[in-house]
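Excluded from the complex is one protein chain; the other protein chains are retained at their positions.
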Amino acid sequence: MAGASSRSGMSAALTLIGKRFASSLLTLLLVSMTIFVIAQLLPGDAAQEALGQSATPEQVAALRHEMGLDRPAHVRYVSWLGGMLTGDPGQSMVANMPVGEVIEERLPNSLLLAALAAMVAIPVALSIGIGSAMNRGGRIDRALNVVTLAMVAVPEFLVATIAVLIFSVKLRWLPSIALASSDMEWGEYLRGVAMPVLTLCVIVIAQMARMTRAAVIDQMDRPYVEMAVLKGVAPVRVILRHIMPNAIAPIVNAMALSLSYLLGGAVIVETIFNYPGLASLMVNAVTSRDMPLLQACAMIFCAAYLILMLIADVTAILANPRLRAQ
Amino acid sequence: MMGNIFQRAKALPLSGKLGLALVIFWLAVALFGPMLAPYPVGAFVAYDVFDGQSAKHWLGSDYLGRDVLSRLMSGARYTVGLAAAAALLASTSGTALALTAAVGGAKVDEPLSRFMDMLISIPSKIFSLVLVAAFGSSLGLLLLIAAFTYIPGNYRIARALAVNLAQMDYVQVAKARGERRFYIAIAEILPNMIHPLLADFGLRFVFIVLLLSGLSFLGLGVQPPDADLGSLVRENISGLGEGALAIIAPAVAIATLTVGVNLLIDAIGFSGKGKGQ
Amino acid sequence: MTDILSPYSRRGLIGAGLGVGAGLLLPDSAMSASRPRRGGRIRAAGMTASTADTLDPAKGANSSDYIRHYMFYSLLTQLDRNLIPQLELAERIESSDQINWHIRLRKGITFHDGATLTAQDVVWTLMRHKNPATGSKMAQIAEQFAQIRATSKQDVFIRLTGPNADLPAILAQTHFGILREGTSDFRTANGTGPFLCAQFRPGVRTLARRNPNFWKPGKPYLDEIELISIPDETSRVNALLSGDVHIILAVNPRSSKRIHASPRHNLMVTPSGLHTNLIMRQDRLPTGNPHFVAAIKYLFDRPLIKRALFRGYATIANDHPIPPFHPYYRADLPQRGLDLDKARWHLQRAGLKGTRLPIYASPAAEGSVDMASVLQEYGSRIGLNLAVNRVPADGYWSTHWMKHPMGFGNTNPRPTADLMFSLFYKSDAAWNESGWKNPRFDRLLVEARGEANQAKRKQLYGEMQELVRDYCGVSIPVFINLIDAHDRRLKGMYPIAIGGMMGYQFAEHVWWEG
Partner (left out) sequence: MSATPHVEVKGLTVTARNGAGEIFPIVSDIDFALNRGEVLALIGESGSGKTTIALTLLGHARPGAKIAEGSIRVGECDLTKLDRGALAQLRGNRIAYIAQSAASAFNPSRTIMDQVVEPALIHNLMPRAEAESKAVDLFRALALPFPETIGARYPHQLSGGQLQRLMAAMALITDPELVILDEPTTALDVTTQIEVLRAFKTVVLERGATAIYVSHDLAVVAQMADQIVVLNQGRIREAGAAAQILHAPADDYTRTLMAAARPAVRPAPPKIALPAAPLLEIHGMTAGYGKIGKDGRPRIPVLRDINLTIERGATLGVIGESGSGKSTIARVIAGLLPPASGQVLLDGETLPPGLHGRSRDQFRRVQLVFQNADTALNPAHSVGRILTRPLAFYHGLKGNAARMRVLELLDLIRLPATLIDQPIGGLSGGQKQRINLARALAADPQLILCDEVTSALDTVVGAAILELMAELRRELGIATMFISHDISTVRAICDDILVLYAGTMVETGPREAFGVAPFHPYTDLLIGSVPEMRAGWLEESHAGIAPPPVGGQGDHPDLCRFLPRCPARVDGLCNTTPPPRRPLSKGSQILCHLGDESLRPS
């Protein structure tokens, strides 16, 4: 029986994934068009930016031709799109490398940073959220409320800078810059990213904790919770065994939203800790007007968001027997 | 009317009163700060930079030797005004779109949701960067950027609420009465979303304050010599090592402002809910 | 002030003028204290990181590129601490008429891949700057190469389009780093420089290993240099203070206090001709009004800018681009200062009291935003309503620079006074920022270039300084000092006025005493 329902859960999830795939392609297309159009409004182009001011008009023209920038905008877009459809994101105009290679170097860094931040932030946020929900209206709840709010309110660059001053400059415990390189040992790497992870956590924990609290409290007034209490179930078990399976869907949703921030929203953290991630790469692509690179970054961020949302929705299906059965 | 407001304020829990006090304080600073500031916002009045507290300069001097208190008093209105206006714009447009989606059916809902996915999936700071580079920095653009960034979040919440409310019997009754969609959305659905939307507004407000300070880090803030609170923190960040008041004061200002707004809204939502039941 | 988007300066780096006197050293003159020794591994942090980072010297666009290129490539000449071009790969450079030049190369120099340096390599390297497809930053300067050919395996002949005695200084720019003939792949570097390229990841890091076959005996001293970039200034200083990096470029004057306070670190200050200048377009109103220009020039509180913006790390300028330490500097020109009465008078004559004028500033032009704030503050005291319009560094040079009646530019030092004036002040120069037209100035410029007599030349350049100071729509309040900082264990550092980190050449000269 359980096997049957989990199988039907899988099929429901697969159906959803199928449907989502189509609408995701549409979203990606929309994003690429938006990015392209806005980027057209930017002053200058990759050739001008690459050559700088000392450029002669002939040089600019030559480079434009080489980069294919002398073609009309729609032709460029269509050819980029065509490349994309065949799995070729094109050539980075500025780095003179295939976009794939440029991304290949940065993407693992970003993913790793986000994953580490998530690994720290999720348990902490869950604990805070559940803790304040259990003490709803009590002193701990109110204190956590103010603390999480204040956490959201402090600019992240301030958090990061304070952390550097304390842990690197003063105590010299941790390196002030996160130098991610392939030949690094894990211990060294973890020390290097400790503060970026910490800063990102500060940003996302508050939001996730608040959503967790709301989701748990939303369930707490349900009759089945009272029933559990009247069965003599201990409070912790009430939360973990009775409330969580029902609250998990909105919580995962909130977490997915926050986590999508960890990739693209890490610009400031990447800047301060000099971490070679995707967000700063995208900023770089903007300033150098490197369209293929910019598009590739945008596609990745958008896809990451869509995947996270999908994970959240699949979780919701798997957690809810009713949805599972559909 | 005034008496009513006063009574409601009195009925707030302690945290709500604290929030109200903070909000009123910052509103007053935003409104009257520029008039009461002891020095012009751009005046170089102190010989030393990052001065500590003194009788002449209550909050010391900034990285260029300007009076921090004056800059804070003049800057508050940008943060308060921009964040409030952007949060309001984000909330109203997000909610309006959500209502449209809720009463408009799948044909409206689907494209709107794709559009929101698109907005939300482009990292906001990078998006801002591109827009500022394309259109130049102005208060209006900052406002639009902040609003656009937070429309999708509001839309998601408002849409979920509105879709639920659209199933309520009173909406069915209104439909059966022959009411138009617009009336249903505005008169029947919207009034019942106010409290959760207010709470959401509070959180958006915080996020926008944060986004603005993030933008100031990227050099995209308010035009100098004025500065919003985030820019004040940012421009004085080199004073952090020496614990300069120039950086502590605006940071504390941001924290008290955002916490105050949310305490107040939490309290209103709470007492409002109690009444509804 | 520093901005992750802004390259330090988009202007190409050019060495400063000839024959500059010494006296730029700071108390920490490491030279005396310690003897060079081999070994050590350091990490250096520049200030720009971009996927546009390149190993092609012709494309070098920013300080990180220059540092990198100096590590891997050698030049025909190199400017020494007195900014005198010294022979490097060239054994001899001669000319009788300053048009036809003969260069003889040193023997037995090998590229990193083992190939021997020949005259053909030099010819190919220099000529590629004339090819638009190369995208060389020196394309304009290379236009004066009328003909370059190898006369033997060791000899190169260069004919210029006109006389230019400054050729040795011109060839000392990193862009002219010597490549092996036919090099087209710049994923790694193949030069004759002191370091081998072990790893190059654009926008991330460059790893340099000591070149055991470097042609200067004993040099370089360090085993390995990891060059990274930390665009955020606060982060850069913190990285130095926390010991994560050993030398950093471009310290903000505001951070100098923190570095001074650290017992483990030293500041190195390099006075330079770098300046941020206010541009008042002469072809637009009201900035084209001479009284308006005069009013603005009296409105700059230069000591305040020096003190507040640069914490004293600046030299007060006199509205022309020649810094006081320059041999052609005219010392007898009266220094212009803040004079609100004169400014008010000029403004009234211009009939512009009460008008509102936007002034464009950007983090792209160092200090311009704060300078604009200063100007606005003083303007308000004489009834001039200036509105600061800060625009992002991104796209500043292509969109805003020289396109508004009032805006800022930022100019790096040029190797010669002639180049500085020709590029920026000549009536028909592409970068005549204010668009002023002064026939007398143009005549003097040609005359000075043809003048052999140094005293006469100095006098001609002096008059040109006066003309720029009094009539040009450009105001230069201060020259900005370059500040670097490094670990005290890093020895052998001394300033070279063409740029930070010993004119970007530190890699070859320094040693580690750890």
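The letters A, B and C name the chains in turn, as written, and every chain counts its residues from 1.
We take it that a residue touches a chain if its C-beta (ideal position, glycine included) is under 8 Å from a C-beta of that chain, and two chains touch if they have at least 3 such contacts.
The shown structure was predicted, so the numbers you read here are calculated from the model rather than taken from an experiment.
Chemist: Name every displayed chain that the left-out chain is in contact with.
Modeler: A, B
Chemist: Just one of A:Met97, A:Leu111 or A:Val233 touches the chain that is missing; which is it?
Modeler: A:Val233
Chemist: Residues on subunit A that touch the omitted chain in the whole complex?
Modeler: Residue positions of subunit A that touch the missing chain: 1-2, 5, 221-224, 226-234, 237, 241-242, 245-246, 319-322, 325.
Chemist: For subunit B, which residues lie in contact with the unshown chain of the complex?
Modeler: Residues of subunit B in contact with the hidden chain: 11, 168-170, 172-173, 175-179, 187-188, 191-192, 194, 271, 274-277.
Going forward, only the chains that are shown with their structure count from here on.
Chemist: Could you tell me the distance, in whole angstrom, between the mean C-alpha positions of subunit A and subunit B?
Modeler: Averaging C-alpha atoms per chain gives centres 23 Å apart.
Chemist: Between subunit A and subunit C, what distance separates the C-alpha centroids? Give it in angstrom.
Modeler: Spacing between the chain centres: roughly 40 Å.
Chemist: Residue numbers in subunit C touching 2 or more other chains?
Modeler: Residues 4-5, 234, 394-395 of subunit C each touch two or more of the other chains.
Chemist: Show the residues in subunit B shared as contacts by 2 or more other chains, in ascending order.
Modeler: Subunit B, residues with two or more chain partners: 129, 133, 218, 237, 240-241.
Chemist: Please give the residue numbers of subunit C that touch subunit B in the complex, ascending.
Modeler: 3-5, 233-234, 252, 254-255, 257-258, 304, 308-309, 311, 361, 363, 369-370, 372-374, 376-377, 380, 387-395
Chemist: Can you tell me which positions in subunit A touch subunit B when the two form their complex?
Modeler: Spelled out, the residues of subunit A in touch with subunit B are 23, 26-27, 30-31, 34-35, 38-39, 41-43, 142, 145-146, 149-150, 152-158, 161-162, 165, 169, 207, 210, 257, 260, 263-265, 267-268, 271, 279, 282-283, 286-287, 298, 301-302, 304-306, 309.
Chemist: Name, in rising order, each residue of subunit C that touches subunit A in their complex.
Modeler: 4-5, 10-12, 49-52, 59, 61, 132-133, 135-140, 186, 201-205, 228-232, 234-235, 238-239, 241-245, 394-395, 397-399, 431
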